[in-house]
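Note that one protein chain is taken out, while the other chains of the complex remain in position.
Then we have subunit A:
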């Protein structure tokens, strides 16, 4: 897969826009999901995930082909998400929760499972709660928790994606885990 990606990137660098389609198709779910987990709602997630792919395209010449493309893409998506979080108005969360449609949109996109409706509801509520708790972590802990436990990157990979020393990644993941432990221990 990395090989195909490398080929496509070469074509894109030469100016062949259509070669970019395959790259977007390949990573769209991962990047969208990452943005959703960073931002906690589908509208912003779609917005930022799209922006991430556009940024990557526009800046493709600055991508070093010896590195992993997916790491670079995750980095762009993470930075854009953190940027968006910082620009939010303080009352943003309240609004999003009152409307309550975000969660529904998201669950309608989920793959159907074989649980009973009651179990489904319970599970949905729990999931919503967990997502909410994750999305209230400070962004610098949140990005690492999401990359580690939801996207299953190694600490070394996270250090590359976020371009921060591995020691910092470890300190932050410890604090992130502790913060979430306090928030989720009574669940």
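Brief remarks on what is shown
Following the convention adopted for this analysis, a residue touches a chain if its C-beta (ideal position, glycine included) is under 8 Å from a C-beta of that chain, and two chains touch if they have at least 3 such contacts; residues count from 1.
By definition in this document, contacts and distances are computed from a predicted model.
When the unshown chain is looked up in UniProt, the name that turns up among "ATP synthase subunit E", "Anti-sigma-W factor RsiW", "Amino acid ABC transporter ATP-binding protein" or "Fe-S cluster assembly ATPase SufC" is "Anti-sigma-W factor RsiW". Shown as candidates are A:6, A:21 or A:67; the residue that touches the absent chain is A:21.
Within the complete assembly, residues 14-18, 20-21, 24-25, 28-29, 31-33, 36, 42, 46, 49-50, 53-54, 57-58, 106, 109-111, 113, 126-127, 130-131, 134, 145, 149-150, 155, 170, 173-174, 177-178, 180-181, 184-185, 187 of subunit A touch the chain that is not shown.
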